[in-house]
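A single protein chain has been omitted; all remaining protein chains appear in their positions.
For chain A:
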C-alpha cells in the first residue's frame, strides 16, 4: 500500500471515531503541554538568573582576589604577566587607601571612597566617561557619576539624616578643584589634605541601584599617601579583562593553573548551570509522568480501535493485506494522535508561556507595590527553547507509538476465520 493511501486510510478511521480520537489527542496534548510548561519554568528561571548575573557585572571581567598558595599580595610583575596571557586586553589594579576619604568643595563635603588606578590600563579595560576627559596631569582625577550628589552642605546633611532627599552639588563638577582629606583608620596619625581637579565624570552605572561616588586618583599618588599618612596595607582589587566572553573560561583556567584564586562570570554560570541542568532534568522527568498517564488513553483508544475493527482487519488480511501493513496502519494512527497532540501542545505551551511571562511579572510587581528598581528587573517565568520542544516531542510521540505498539501487534495476530465470523 502506498504511503498516501495508508495516510488516507488512517485519516478515514480517525474521522469515523472523531470524539474518541479528539479526547485522546486532548489527553496527549495536555500531557505534552504540561511537560513543556513545567520544564519551561526551569529554563525561565535559569535565564532570568543568568541574565541577572550577566547584567550585574561586566561579563569579560575576571576577578583575581589572591593566590591559592600564599597570603602574599599579587605583585605588579605578576599583574604584568597576567596582561600577557592570550586574549587579555587589560589587567588593572585598584587600591583603596586604608583611610577615610572626605571630599570638600567650598562649604560642601562628602564621604567618598578614593581609589588609586592606572588610567591607561583602565582605558584599555573599557573605562567610559559621561562628561569631561581623561586626566592629563597628576592632580586631575575622575569621579563617579554620583560624586556630586554626595557633596552636601551641613544643612543638607541634616536633612539626609532626617531621611529627606537632597540634590547635593548641582553645578557642573568638571573643572572644579576640591580638597581631599584622608584620615587613616590607624590611631595617632594626623589626617592630610590634597587638592584635586575633576577632569571627567564616569559613565552612569548600568543599573539604577548602583551608586558610584568614587574618586579615581592616578596610582602614582600611592607612595605619597603612604609616606604622609603611614598607611597600612591598602586593599587591592585585581581585575583582568578578556577580549570576548567566549575567552573568559580559558583565561580563568589559565589563571587557576597558575595558582590564583579566580572569580569570573563563567565560574558563577558553571555552578548555576549544574544546578539548573539538574532542576530541568527533574522537571522533564515529572512532566514525562504526565505524558505516560496520557499514553494510557492512547493505549485504550488503540485497543478499542483494534477490537472494534477486528472484522475489518480480518477482511483486509483475507484479501491479501500483509500483517506488517496492518501493524503499520495502527502504529501510524497512534503516532498521528501523538503528533497532533504534540503540535497542539507546542502551540498552546508557547501561548501559555507568553501569557505567564506577561501576567506574572505584573502581579509580582503590583504585589511588591512598585518598589524602586523593579522596572529594571526582567522576570522570565517560562522560556521554551527549541531543544525543549525537541525533547518533549520525542518523548510524547515516542510514548504514543510505544502505547500503540501492543494494540498494533494484537491486530496482526487477529485470526481471519474468527474475525470473519463476527457479526456486523
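Everything that follows uses one rule, which is that contacts are C-beta pairs under 8 Å (C-beta built on N, C-alpha and C of every residue); 3 or more make two chains touch, one makes a residue touch a chain; residues count from 1.
One rule holds in what follows: contacts and distances are computed from a predicted model.
Protein name for the hidden chain, per its UniProt entry and selected from "Acetoin utilization transport system ATP-binding protein", "Na+/H+ antiporter subunit E", "Lichenan-specific phosphotransferase enzyme IIB component" or "Anti-ECFsigma factor, ChrR": "Acetoin utilization transport system ATP-binding protein". Checked against the full complex, the one of A:22, A:278 or A:318 touching the unshown chain is A:318.
Looking at A:1, A:26, A:134 or A:344, the residue that reaches the missing chain in the full complex is A:1. Against the chain not shown here, chain A presents residues 1-2, 5, 9, 12-13, 16, 311-312, 314-325, 416-417, 420, 424.
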